[in-house]
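Of the protein chains in this complex, all but one are displayed in their positions.
The block that comes next holds chain A.
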Amino acid sequence: MADSTNLPISYLWDELLKVSIFFQRPVIQRQFVTVVITTLLAWAISRWIWFQLRQRYPQLNIDENCNQRLEWKQYSLALIHYLSTPTVILGAVSIVTLLFEQGGWFAGYLTDSLNIIGSFWFYRLFVGSLFTFLPIPFVKRVRLLFLGPLFCIYAICRILSWFFNLRELAQVNVLNLFGEPILLKSLFISILGLYFWNIGVFLFENLLLTIFQNQGFQNSRIRQVVSLLLRYFLIGLGTVIIFGYVGVSPTAVAAISGGLSVGLGFGLKEVISNFVSGIWLLFEGALKPGDIIKINGDISKVMRLGVRATTVQVVKDNSEEIIPNQIFFTQNVSTLTGSNNLVFLSLVVGADYDCSPPKVIEVLLSVAHDHPQVLETPPPSAFALNFGDSSIDYELKFCIADPLMFKVVTSELICAVWQAFTDHGIEIPYPQRDLRIRSDSLKLSSTP
């Protein structure tokens, strides 16, 4: 953003030199060394105390990967654990500050440090309180990606404000891009703004999915479509707002995009094609997570639908395959779970000619009915297929709900049929051959 009060980059160096004046003063060196040593000592003491407590009371150990909410006792322990370090540090630095003030020494930065440590205490209290209603891994993720960085930036800004005029610092012109000055403020807001916006959108998406699940919204395709589109919409919106706020010139954007459009057209053709295919797939609903499909000759389970690619799990070796979305538009893909999940299977078996076909059919049907994974609707059926060389061939047709279980169910049914035939005295004959020896050939052999 063009501003008449823009400051040159040399301002930064001058300010640093100015601050170096302060650090040549013993009164400041004394304060900072005291804060650092006191904090480290207090931190070490609090860790030692907590370690001793855990040794003595093993029940204090909390499984941090547990995806359950904490009981109130565990919550209290977690809170104590979270607050013990900042409390000890706060106490130690308070005592040191008091001693400095009593001794008539300069203690302004010690007081400032107390404010930041106090803020840290409240930050830890807030994070600790999240454990009461959110799962531990989620809180840890929120802390690592969002709250932690946010607090760090707050603390850094507070510390910088002790030495620099942040309003002026924000106006430093870092570089000129296409004739437009890029200020430190713009750089700061762009980088951090985009980071926190994206993380915020990610957490919001997670929250939304959790709410959907809790509300019993079972249609995973709709969930995925809503969350995915919302994510990309919010990211796009945030990017536009942030760049608009920092004053990225539309002319510069037009120049950049115009110049790069040809290159982008060639270089990112596949990416854009996949992106459009992904959006299309989501809207069309041809695929959804959990679908069983046959692609490249393998049966696979759809794990995740992305805007660029779809992740499937290959059933035969349990590997995951990332398939670009445009593949689904250029190749034939069979789905076993398109309009429903039912899979029709059949089993062919031969029975002795001596056995009555109706009896064999009855046995086969009873075997199918007895299997828990064979669906009653549509009902299993059995047919006599043909008179074979050694046996009459029968076919048992049945239906299962889980396509991935077809091998298991088929195997179990074969075993059950064998057992049932044995029980009912039905023989599964071997192929039979009648040998006829011609008399003229005997005669020839006996003639001298």
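Definition applied: a contact is a pair of C-beta atoms (placed from the backbone, for glycine too) under 8 Å apart; a residue touches a chain by one contact, two chains touch by 3 or more; residues count from 1.
In the analysis below, contacts and distances are computed from a predicted model.
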Determine which name in "Phenylacetate-CoA oxygenase subunit PaaC", "Extracellular solute-binding protein", "Alpha/beta hydrolase" or "Sugar ABC transporter permease" the UniProt entry assigns to the undisplayed chain of the complex.
"Extracellular solute-binding protein"
In the full complex, which of A:Ile159, A:Val246 or A:Ile327 touches the chain missing from this view?
A:Ile159
Of the residues A:Val27, A:Leu41, A:Ile191 or A:Ala401, I need the one that contacts the missing chain.
A:Val27
Touching the left-out chain: which of A:Gly104, A:Gly258, A:Gly297 or A:Pro358?
A:Gly104
So one chain is hidden, and I want to know which residue out of A:Val36, A:Val348, A:Ala401 or A:Cys415 touches that hidden chain in the complete assembly.
A:Val36
At which residues does chain A meet the chain that is not included here?
14, 16-29, 31-32, 36, 104, 106-109, 112, 156, 159-160, 162-163
